[in-house]
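As you look at this complex, bear in mind that one protein chain is not there, while each of the others sits in place.
Each chain carries a letter (A and B) given by its place in the written order, and its residues are counted from 1.
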């Protein structure tokens, strides 16, 4: 069992590749076979397992989400933190705050085209806390 | 390893804070560091990790979901259990039936504004079964 907290600084809305950080931590903990759990300690940022080859995929993902959950939608009552705040909470709930990956041969056993992304949903940069736990 | 089943009675559609029940069970099992897994044994209720400070956030979440997945939508063929039944299945699939949280210092290590909610998607009250498993 291994558990560590990391901090990621974001520069506003968008997805940030954290695959290398996660793989590095898993490599450090000497667990050959098991599970790696990733958890984001916020309700306006989330995790995404996404295609990692063509950056257009993540631009399309962002555009799709922006159209599905519209900033400043008059439906929203919770508006005091800005037009992007309630959409950030909804985007988090529609995606996920926790993700578990299989560990094999001492690293997260991802598919060839899978990357792990922290998805910042607020327009301004934030400091985000993530806990990584590896169990065997 | 610790596993226990709990029952939650809902009073119809809406989100119910189960954070205290979960933290209490984790506190009882004497596991300092590990993972806490929560599972809802139904396909018309789900789990949500949501902002816990302003109740308007959950009202907005409910309104957003009701507009996205419309009760009685003529698209639906599965209608024999009522206009809210198929939407309940879809809402569950768009959110999640299982959630894993890091355990640190003998409790779920949630962010300051994170609460764990059982989301009842049926209009009438139901008795819902949840399994909590804690691993170390």
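Criterion: a residue touches a chain if its C-beta (ideal position, glycine included) is under 8 Å from a C-beta of that chain, and two chains touch if they have at least 3 such contacts.
Just so it is clear, the structure is predicted and the values come from calculations on it, not from any experiment.
*Asks:* Can you say which of B:13, B:37 or B:121 touches the chain missing from this structure?
*Replies:* Answer from the full complex: B:37 touches the omitted chain.
*Asks:* From the list A:99, A:118 or A:132, which touches the chain that is not on show?
*Replies:* Per the contact definition at the top, the residue touching the missing chain is A:99.
*Asks:* What residue numbers in chain B mark contact with the hidden partner chain?
*Replies:* Residues 1, 3, 37, 39, 41-44, 68-69, 75-78, 86, 89-90, 92-94, 96-98, 100, 129, 131, 133, 135 of chain B touch the chain that is not shown.
*Asks:* Going by the touch rule given at the top, which residues of chain A touch the chain that is not shown?
*Replies:* Interface with the chain not displayed, on the chain A side: 33-35, 48-51, 54, 56-57, 59-61, 63-64, 67-68, 94-96, 99-102, 104, 109-111, 113-114, 135-136.
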